[in-house]
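Encoded as structure tokens, here's the structure I'll be asking about.
What you see is the complex with one protein chain gone and the rest in place.
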Amino acid sequence: MRLNIALLGAGFIGKVHAENLAQNPSVGFAGIYDLDEASARAVAEQHGVPLLGSLEGALNDDSIDAVFITTPPDTHPTLILRAAQAGKAVFCEKPVGTNLDEVDALLQSLADIDRPVQIGFNRRFDSHHRALAEKLKGGAIGRLEQVTITSRDPHPPPVAYMRNTPGGIFYDSMIHDFDMARWLLDEEPIEVYAVASSLIGEELNPDRDPDTAMATLRTASGKMCAIQMSRRAVYGYDQRLEVFGEKGMLQSGNVQVHNVRHYGAKIIGEEVLLNFFTDRYRQSYVQELESFLLAVLHDHPVEVTIWDGRQSLALSLAALRSATEGVPVQLNYPHAPRQTHRDRLQ
Amino acid sequence: MRLNIALLGAGFIGKVHAENLAQNPSVGFAGIYDLDEASARAVAEQHGVPLLGSLEGALNDDSIDAVFITTPPDTHPTLILRAAQAGKAVFCEKPVGTNLDEVDALLQSLADIDRPVQIGFNRRFDSHHRALAEKLKGGAIGRLEQVTITSRDPHPPPVAYMRNTPGGIFYDSMIHDFDMARWLLDEEPIEVYAVASSLIGEELNPDRDPDTAMATLRTASGKMCAIQMSRRAVYGYDQRLEVFGEKGMLQSGNVQVHNVRHYGAKIIGEEVLLNFFTDRYRQSYVQELESFLLAVLHDHPVEVTIWDGRQSLALSLAALRSATEGVPVQLNYPHAPRQTHRDRLQ
Amino acid sequence: MRLNIALLGAGFIGKVHAENLAQNPSVGFAGIYDLDEASARAVAEQHGVPLLGSLEGALNDDSIDAVFITTPPDTHPTLILRAAQAGKAVFCEKPVGTNLDEVDALLQSLADIDRPVQIGFNRRFDSHHRALAEKLKGGAIGRLEQVTITSRDPHPPPVAYMRNTPGGIFYDSMIHDFDMARWLLDEEPIEVYAVASSLIGEELNPDRDPDTAMATLRTASGKMCAIQMSRRAVYGYDQRLEVFGEKGMLQSGNVQVHNVRHYGAKIIGEEVLLNFFTDRYRQSYVQELESFLLAVLHDHPVEVTIWDGRQSLALSLAALRSATEGVPVQLNYPHAPRQTHRDRLQ
Partner (left out) sequence: MRLNIALLGAGFIGKVHAENLAQNPSVGFAGIYDLDEASARAVAEQHGVPLLGSLEGALNDDSIDAVFITTPPDTHPTLILRAAQAGKAVFCEKPVGTNLDEVDALLQSLADIDRPVQIGFNRRFDSHHRALAEKLKGGAIGRLEQVTITSRDPHPPPVAYMRNTPGGIFYDSMIHDFDMARWLLDEEPIEVYAVASSLIGEELNPDRDPDTAMATLRTASGKMCAIQMSRRAVYGYDQRLEVFGEKGMLQSGNVQVHNVRHYGAKIIGEEVLLNFFTDRYRQSYVQELESFLLAVLHDHPVEVTIWDGRQSLALSLAALRSATEGVPVQLNYPHAPRQTHRDRLQ
């Protein structure tokens, strides 16, 4: 059984997915589309797949079973809806959108369309984090009480990127950690409190956009979660999870390039951490695709739903408001999800 | 050079200090006083030192150079003042008091009395944490940006104790972590936000006093600190510090009973952590006494001042209010300290 | 540039190589041959490649550039020679043979045939061990003095296999460690001393073949190497290297399935080790193939030469004799190699 998938979007993350689509034996890589035709052509040539002339054409092509959406975030809700209406299964990179009303409208529009839609929170598919989650959900530490997430990038994004996404540390970056938090808490946070500072320095962050942040989440049953985030860690990509409960604690630690230890005259040293997400989380994108194939070809539940995408976005925007106004922000849920937290781990 | 020290208070922590006073070759252990004469007599006999008949007598005895105050917290301000007025050098267990106004009054009263007064935040003298602080202050990670403190007790205090100190998780326990935070931040926090839950269960915490908490601190320059606290960790006394800055990160990890690793058929295992503060921090009390001797006998600056005690108390009370009211609480400083953060590390 | 490679041998290790040949974009997988036609056919069908009818045919087929030899060890010298004489580049699984005279004859026969021949000591291509070797050869610990190799299999081979290869712990298993030793020592051992015992128990080793062994190597300049080997480690595949020298020490540690740590009430635990070489060293086979492609297509020096294969075999046989006779055994080299220790790391 093979799934024919077209890729919409030939940007940085689009290329990451293109690589995996090209190598997966259960995927027919049906073509690539991007408004920027030169970018799309480069991907098409690299992988020997068709250059798709138009979005309309791709959506109307019955030989295409599914689309991967890796276009800019504000286009996501419209594209998801059009693709689902055209009968395609949909994978859409995070975030599901940039505006909560639009996403809520999308949820309503999709209510009657029975197509699988998966949102791209790849970290759930990292083997280390996933082993932690499986042990947690298997009862290894009993009732969960506290979650601690450390998430520091090796270096900030380009200045132009930061300029276009003010406060992006919350809705571009920490949104991943909010998804991790919800995944582990297994209960919706009802309040978020966040602080943010601009500490990295003029050279890397001339506009003094927030680059260092912390957030605290609370659930109705009293579980709590702390997130520590920075856009610059000189020792590499710092990605750690810790869950604490009545019967113990689990930690998913950092990953190093190799495990060689050097005992010298002044220091016992190890390699610094893997540099960034394309290294550290390379395999997670491969597994994410496998999960999508299971959902579409084998009728498994979608592991990361639009509701998951909606909630992470809601938390991001609430955190940004909290950090701006200096108050905790409550979350409320006008549109109850039909199904939350569906994943194979439960 | 020897310092004659009388101990006021023969409770649990008084006995810890008695042990160290008895063994330190620079200390003349001049006697023990407690309202509960039987307790005092037991300590006196164990260490072969005089049982002091009255507080008055002890303070008026010119052969006594200094006092160690380990009486109940609400008596601390009065006793510190009386001892200092009697010309004694003073060591007082944490907290410096329970009421901020009383402590501020004490600070004013002491303004004209030039006697060393040290508050008992022993964790500053732990060799691991201290090595971290020395590296931090030596510039190992450049400008500090984030502090993360994990602080979990192996088990909650007795029910009766918790009943008498509602919300004590903040002003009895987390007060240590606030002191750690100020020590590491090297700048006064201007805001605290805290959440607390009662999760441990009826058996150990029948009154459902908060037993699980998190706090976030912010300084004027934008540094931030996260504290994770629980009154029950089945794997032992969990005490970790992490400081993150422009040039890297330092971690002071947990301490295990021994370093033996067991590779079995199902698991690679190590011993759980040292059980509680009298094990984990045993040496820190010895070093704390050494620091007091340096201050009194050799004129070093006092390492942990009344101002330090005042500020940790202020943060504790603010955190309790924040957790209760659900808002961040600002700190303000009516009585500017004459000298803050005096310590040998600077 | 693509290399057309035929695979000779469809046994266990042949299938491992088949997988990698099929997936490497620079390889044309030209077909598979095995005396056991059914086995060959299964591999051919799995990867959609031709079933080769005869060895002769394969060697005479000009469209085939190279062969991978994964037939039984005693056939290796003959097949290597025939393939090289037919003008093929050759990769041959370890060991290069089972009889030293045959291998020496092969070396002489190949003296005038200028075809690349690589022997399959895959561990040299493991990323962890290789990082250690690169640091070592880059001077990280100055002059090397001691090497320690720990090498324990999770479980012994099948009884029938052990019955057919008495003393195989040395020439089947420890031969890998002798290759590691020579690679790291960068100097030929001149003496080997070995001890061996049968300790595992009747159930897994009914013939009481040696299953537990240690060996010590010595070089002319005084470097020394210790090897610890067992055919059964309940905690998984134990594969460690340690090199010690004038300026420090390097260790290449074990590799775990994931890095999750569990803090429980009785133990702090981690996952046991990866189970065996097809897991632990999976990537090393991929890199080994890359190295062969570099040698054949890009004229790099062969990383693991016939001389390397000859010397590991010589050490294995000497160790077996040492363990049997209870004396150290000297190594001498009648046929000086034209080129030793050629590898990119030097």
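We call the chains A, B and C, going by the order they appear; numbering starts again at 1 in every chain.
Heads up, the rule we're going with is that contacts are C-beta pairs under 8 Å (C-beta built on N, C-alpha and C of every residue); 3 or more make two chains touch, one makes a residue touch a chain.
Being a predicted model, the structure only gives us computed values, none of them experimental.
Enquirer: Let's see if you follow the contact definition: name the visible chains touching the chain that is missing.
Expert: A, B, C
Enquirer: Who touches the missing chain here, C:17, C:123, C:223 or C:261?
Expert: Once the missing chain is taken into account, the touching residue is C:223.
Enquirer: Sort through C:91, C:235, C:277 or C:292 and give me the one touching the missing partner chain.
Expert: C:235
Enquirer: Of C:28, C:87, C:301 or C:328, which residue touches the hidden chain?
Expert: Considering all chains, including the one not shown, the answer is C:328.
Enquirer: Which residue numbers on subunit B touch the omitted chain?
Expert: These residues of subunit B touch the chain that is not shown: 127-128, 131-132, 135, 140-141, 247-255, 257-265, 271.
Enquirer: For subunit A, which positions touch the chain that isn't shown here?
Expert: Contacting residues on subunit A, toward the hidden partner: 233-235, 238, 256, 263-273.
Enquirer: To test your reading of the contact rule: which positions on subunit C touch the chain that is missing from view?
Expert: Here the touching residues of subunit C are 143, 145-146, 148, 150, 152, 191, 193, 195, 197-201, 212-214, 216, 218, 222-224, 226, 228, 230, 232-235, 238, 244, 246-249, 326-328.
Here is the rule we go by: only the chains that are shown with their structure count from here on.
Enquirer: Looking at which chains touch which, would you call it a line, ring, star, complete or other?
Expert: Topology of the interface graph: complete, with all chain pairs in contact.
Enquirer: Rounded to a whole Å, what is the gap between the Cα centroids of subunit B and subunit C?
Expert: 59
Enquirer: Between subunit A and subunit C, what is the separation of their C-alpha centroids in Å?
Expert: Going by mean C-alpha positions, subunit A sits 41 Å from subunit C.
Enquirer: Quick check on subunit B: which residues sit in contact with 2+ other chains?
Expert: 233-235, 238
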